[in-house]
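The complex is shown incomplete by one protein chain, all other protein chains being positioned as in the whole.
And now, chain A:
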Amino acid sequence: MTQPALSIENLSIGLPEGADRDFAVQNLSFAIEKGKILCVVGESGSGKSMTANALMGLLPPGVTVKGGKAVFEGQDVLTLPETEKQAMRGERMAMIFQEPMTALNPLMRIGDQIAEVFAAHNRLTAPERRKRALALIQEVGLPDPEKIIRAYPFQLSGGQRQRAMIAMALALEPKLLIADEPTTALDVTTQAQILKLILDLREQHGMAVMFITHDFGVVAEIADQVIVMQEGKMVESGAAQEVLVTPKHPYTQRLLDAIPTGKLPAARALGTVPALEIKSLRKTYRTGGGLFKPVREVHAVDNVSLSVARGEVLGLVGESGSGKSTLGRTAVRLVTPDSGQVLVGGVDIAALSEEELRKERHKVQMVFQDPYASLNPRQKIISAITGGPITRGIPRDKAEARARELLEVVGLGADAANRYPHEFSGGQRQRIGIARALAMDPELIVADEAVSALDVSIQAQVLDLLRDLRSRLDLSILFITHDLRVAAQLCDRIAVMQKGKLVEIGTVHEIFQSPKQAYTRQLLAAVPGADWQRDAVATA
């Protein structure tokens, strides 16, 4: 065994007083060998990002290293003076972040940002820096390097920005690359490309990679070694294959069980009465356009027709920018379509006036993506849920009794009614959002990425709840998601969208087992850990 690139011994990171626990990370020890990829897996709040920040010397104020060593190239990086840390950052140890948009300087051209890395370490002359920047842009697979080097971050797509970030990180050939959830904000196909890029670069540069993720699918794709963290403690570590196939710690097993598997549920008989019918719907967004500039048109929804039968769950799958959210929002008429019909129970809600619409609103309800933004922080849960029914004319006491009942149904208990949103966790808030939608007795619920913002184990619970409600209340759901694995778990049929068009629609079994369109196959292939799951199913 060679000397490890980085070895951490008994690292403890203390949180400020008043936090929910004393240590963000407690007694963590691991080592990464040269040229290996170590995945640090855990749910939010498990301390995985704190570990990375401690290594880079980027801990937020109030959070301090309480003990332990992190030996990197023979030095303990935790005790280095700030000036040496500064020299080390970027040069020998680099980091890429989750959100490339906020990690890049929006007012600086990509080329300048890469060149700045050289400038910060006093390397090369200006023309050489530019040449190296070009070469790096080429290396990370960005198209048209001459153009990219002059582009501003907002002109690039999410995946391109992440590539630019990686180019910056690689500029000085670091020995260790720390990647903090670098693909979480990206589409599956882009994620697959970035993962491949990281694998390739590891091969060429022989650097060690510490890859932080919450997604076991990603782990299966790239990891050599895995450590699993829970509430600041390492609960399991080992070779990727071992941990994935024969997890020892119950927490790891729970996490693995919670992952939406590719296993398909048995098909259900579907009703024929449509709850929602969308007919040749179009929505075009126009931006810009001045005297001398052409108007930029985006066909968010381009002639889409589909229907959701009563009691059916239709999954609407697509990458960001595919128009799936716009379609969902037109279904509840938060967005008014340019043309086409949205028939809910026979009424075309796309054609109603504002006044008529308010009376029909209750028929379609929505569960939103962000559990933190979808509840009014200054409103008690009970009034959030009863607001709609009371507006409809249901007496207050009746509406409140129903709200308490619904809170029980979604598994929160009636005593949640008199509390404020900030007292609840993300998963609980999502349950409140579901109760709020149910309170209106809707014909259809549109769930827009309703589980995307949640940790896997919480995600599994909310999916269980939806499945349970589906069978108990005979709900019709339009389930919008970017994650095919999630869609497979809940949906009866799946519709695939790309660039505003409906590419393919069919039952879950058709889509997963015999996809007809190339794009659908591409999406299926891009699901991280696809091979591993097939193995797992085979061995199970």
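Simple rule for what comes next: contacts are C-beta pairs under 8 Å (C-beta built on N, C-alpha and C of every residue); 3 or more make two chains touch, one makes a residue touch a chain; residues count from 1.
Please note the rule applied: contacts and distances are computed from a predicted model.
Enquirer: Given that one chain of this complex has been left out, which of "Elongation factor P", "Septum site-determining protein MinD", "Nitric oxide reductase NorC subunit apoprotein" or "Peptide/nickel transport system permease protein" is its protein name according to UniProt?
Expert: "Peptide/nickel transport system permease protein"
Enquirer: Considering the complete complex, identify which of A:202, A:324, A:404 or A:436 is in touch with the unshown chain.
Expert: Per the contact definition at the top, the residue touching the missing chain is A:436.
Enquirer: Quick one: which of A:35, A:238, A:345 or A:387 touches the chain that's been left out?
Expert: Of the candidates A:35, A:238, A:345 or A:387, A:387 is in touch with the missing chain.
Enquirer: Just to verify: which one of A:379, A:425, A:471 or A:513 makes contact with the chain not shown?
Expert: A:379
Enquirer: Of A:359, A:398, A:422 or A:521, which residue touches the hidden chain?
Expert: Final answer for the missing-chain contact: A:359.
Enquirer: Using the document's contact rule, name the residues of chain A that touch the chain not shown here.
Expert: Residues 16-18, 61-62, 332, 334, 358-359, 361-362, 364-366, 368-370, 373-379, 384, 387-388, 391-392, 433, 436, 440 of chain A touch the chain absent from view.
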